[in-house]
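Only one protein chain is missing; all other protein chains are in place.
The letters A and B name the chains in turn, as written, and every chain counts its residues from 1.
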Amino acid sequence: MSHSNGVASRQDVLRVRDLSTRFFTDEGQVNAVESVSFDVRDGEILGIVGESGSGKSVTALSLIDLVESPGRVTSGQLWYRNADLAEEFSDAADGEFVDLRALPTRVRRALRGPSFSMVFQDPMSSFNPSIPVGEQIAEAVEVQRRARANPRSTRSRTQGYGLGRYLLDSVVPTLDYTDDESHERAVELLEQVGIPDPEQRAREYPHQFSGGMLQRAMIAQALAGEPDVLIADEPTTALDVTIQAQILNLLRDIQEERDMSVLMITHDLGVIARMCDRVCVMYAGEVVERGTLEDVFDRPTHPYTEGLLGSIPDLDDPAPRLQPIEGNVPSLLDSEMGDRCYFADRCPKAMTECLQHPPEYEAEGSAEHRARCVLADHPYDEREALPPDYFEAGRPAETGPVDGGTDDDRPAEEAQQND
Amino acid sequence: MSYGRFLLKRVLQGILVVWGVITVVFLLRFITPGSPVDFVAPQDASQELRQRIAAELGLNEPLYVQYVDYLVGLLNGDMGYSYIFGQEASAIVFGKLPATVELAVAATVVAVVLSIPLGVVSATRRHQPADYGATTFSLLGISTPNFWLGIMLLLVLAVQIDLFPVGRRGIAFSTAFWMLFEGNVSGMQTWLAHITLPALTLGTYFTALITRLTRSGMLDELGKSYVQAARAKGIPETLVRYRHALRNTLIPVITVVGLQLGTLIGGAVITEQVFNWPGLGQQVISAVNNRDWPVLQGSLIVIGTGFVLVNIVVDSLYAYLDPRVIE
Partner (left out) sequence: MVSPRTIRNLKREWRNNWLAKIGVALVVAILLVAVFAPLLAPYNPRSQSLEDSRLPPMGFTETENSTSSQFVNGSVQVVSERTTVNATWDHPLGTNQLGQDMLSRVIYGARTSLLVGALGTLLAMLIGVPIGLVAGYYRGRVDDALMRFADVMLAFPSLVLAVALVGLWQQAVWRIPDPFVAAGLAPSMPPDIVLPGTVIVVVGLVTWVWFARVARGEALSVREEEYVKAARSLGASDAFVIRKHVLPNSVTPILVLGTIQVAAIILLESALSYLGFSGTSLSWGFDINQGRDYLATAWWIATVPGLAIVLAVIGINLVGDWLRDALDPGLGGEGGSGA
């Protein structure tokens, strides 16, 4: 784990503080992300790991303001280091940092691409099926090119591209939005992510690509705006095992080459172990443990983390999966969450004091190791243990949806299917 | 499969369907009670005269001979002779065709120009007044019989406030068009004044239908991951809507519109009747009432062939917009 050396000396590029995202569904309020805090540093890979429904994907979407109705980011700050913005929006600034949530929507959206970019889980559904792949990447390049030419105007990026222009485009294909320069850049990007014969492939449609190749193309697309932070949401889950390693290597090479920050979201501890410098473990919408890779893997403090790690005999094993921990994923419905440790019903070491929601404690290890568990503060006391059937007797609150093995990370949908 | 081969296959299929249309139209006469002779011969015609007329019409030949004769005739542009008009049927059918095409095209233009923006606005401003307005309009539009709508438009705009002429085709579009070159705009004005109400009448159902399809299609597309991915890479919302979502919405909409084209032509028949529009539709009805077989058969074949042609164009467009269908 040589790449984690010297991490502490690096500067933060993004500080997430007390981020909460809720979904307001017919069944009630779902607390998908609950008061989450973490930092992303220059040139590092930060991992967020958790089961499906733990809120890790919603966290990622909250960062780039892509949470859709009925969901909404309800509180928290997202401090992003950007001197220019901090100067322009001094009200929302703190030194070099500016709170993204306090920026106007227009400005915030303009950060997608040059500041943040995202690689999604399923490349096949993340490309528009009826537009050639190269054209879609060129489009991303073009948007950023126009934005640079006229940084503060949304109009220049749209350049009157409305209904009329669309209709014209569909009749006269040459009147396209992108120009040759952007196309050349798109081909270049495809080449950089290791796609052979990029000129030819740029003209092909998504359905003509294999999953692995398409994921490479999506990475190329995400690089189009030269982002500071690349968010990779389960980038290998939909792929063949043999391809997974290639994509991970590619991500790593690109990250080192450009010295950008990567936020790696996955349920796969193997991916975390081989890629990340620091880790956040999420459970029921909360970060339950965070620290350096060594902190979390060698000195896990939270029983949930321990449970996860229990299944991995060897950290170099390329594809260990999360160990199925007994019990159900919690429903995240506000009305059913209660005020206890959310993991208590599945925790083998639950004690009476765990019926109070625990704060984040400093934990043994590096200076930044934290765990949201009383065990970080004092050792297990068997006399205080809750009886094993405590949560079964007449407490219907814990009947969340059974994890169907999907990686659908949207509690809102799960809650809706849950009637 | 290449685009060329796809087109070829589609055209061959089309020819097959047109052949089927001709066959059905030909057989129609044999599943209809009464003989064509009744409508040609005088009331008190002798048996001998009736025989002669039957022979003249080729009715005594075996079925397959008549069939082959008919096909060969059609290939030579001969639809038979209309005794009612004392004229070649093809001359009558093609003489009436332009008026109907004018009406259908005008209605389609009305529909496309109104419906797509309505559908988009409706989908992107979901649960806002604009959406409720568009949804109500489209529900009314698909539920209103167009002949009644035409009558109501006449009642209000022509009879009560005298804004438009009460029907009839003022002038042919081609005539009005050539008049423009002589610097004369009055022809166009007349044409517009006469076609506005019929085109609105005929176009309303289609406008409503496409609005509904566009709205639900847009909502579908906007919920898909590629839209989210496009937003994540920084594409502005206008581009996301029009270049990505709308484009993919319209691909299936185009097909449905092609399938529903029959409704448009059927609607034209009755719209022509309401507005006294001298087109193919009126001709079909009078041909049915007069048992004018050559004109009736000719009209049905022209209508059927038109439907097939337009659908070939629609399918080619579809394959061009969404190359997945070719494979």
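Everything that follows uses one rule, which is that a contact is a pair of C-beta atoms (placed from the backbone, for glycine too) under 8 Å apart; a residue touches a chain by one contact, two chains touch by 3 or more.
As the structure is a computational prediction, the values presented were derived from the model and not from experiment.
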{"item": "Residue of B:L8, B:V105, B:V159 or B:L180 touching the missing chain in the full complex", "value": "B:V159"}
{"item": "Of B:Q51, B:Q87, B:S225 or B:T263, the residue in touch with the unshown chain", "value": "B:T263"}
{"item": "Residue among B:L8, B:A55, B:V72 or B:L140 touching the omitted chain", "value": "B:L140"}
{"item": "Absent chain, residues of chain B that touch it", "value": "13, 16-18, 20-21, 24, 28, 32-33, 139-140, 142-148, 151-152, 154-155, 159, 205, 209, 213, 252-253, 255-256, 259-260, 262-267, 269-270, 273-274, 281, 284-285, 288-289, 291, 296, 300, 303-305, 307-308"}
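Simple rule for what comes next: only the chains that are shown with their structure count from here on.
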{"item": "Sites on chain A touched by chain B in the complex", "value": "64, 66, 68, 109-110, 112-114, 116-118, 120, 122, 125-131, 136, 139-140, 143-144, 147, 154, 157-158, 161-163, 165-166, 169-170, 177, 205, 207, 218, 221-222, 224-225"}
{"item": "In the complex with chain A, residue positions of chain B that touch it", "value": "116-117, 120, 224-226, 228-239, 242-244, 246-248, 250-251, 321-324"}
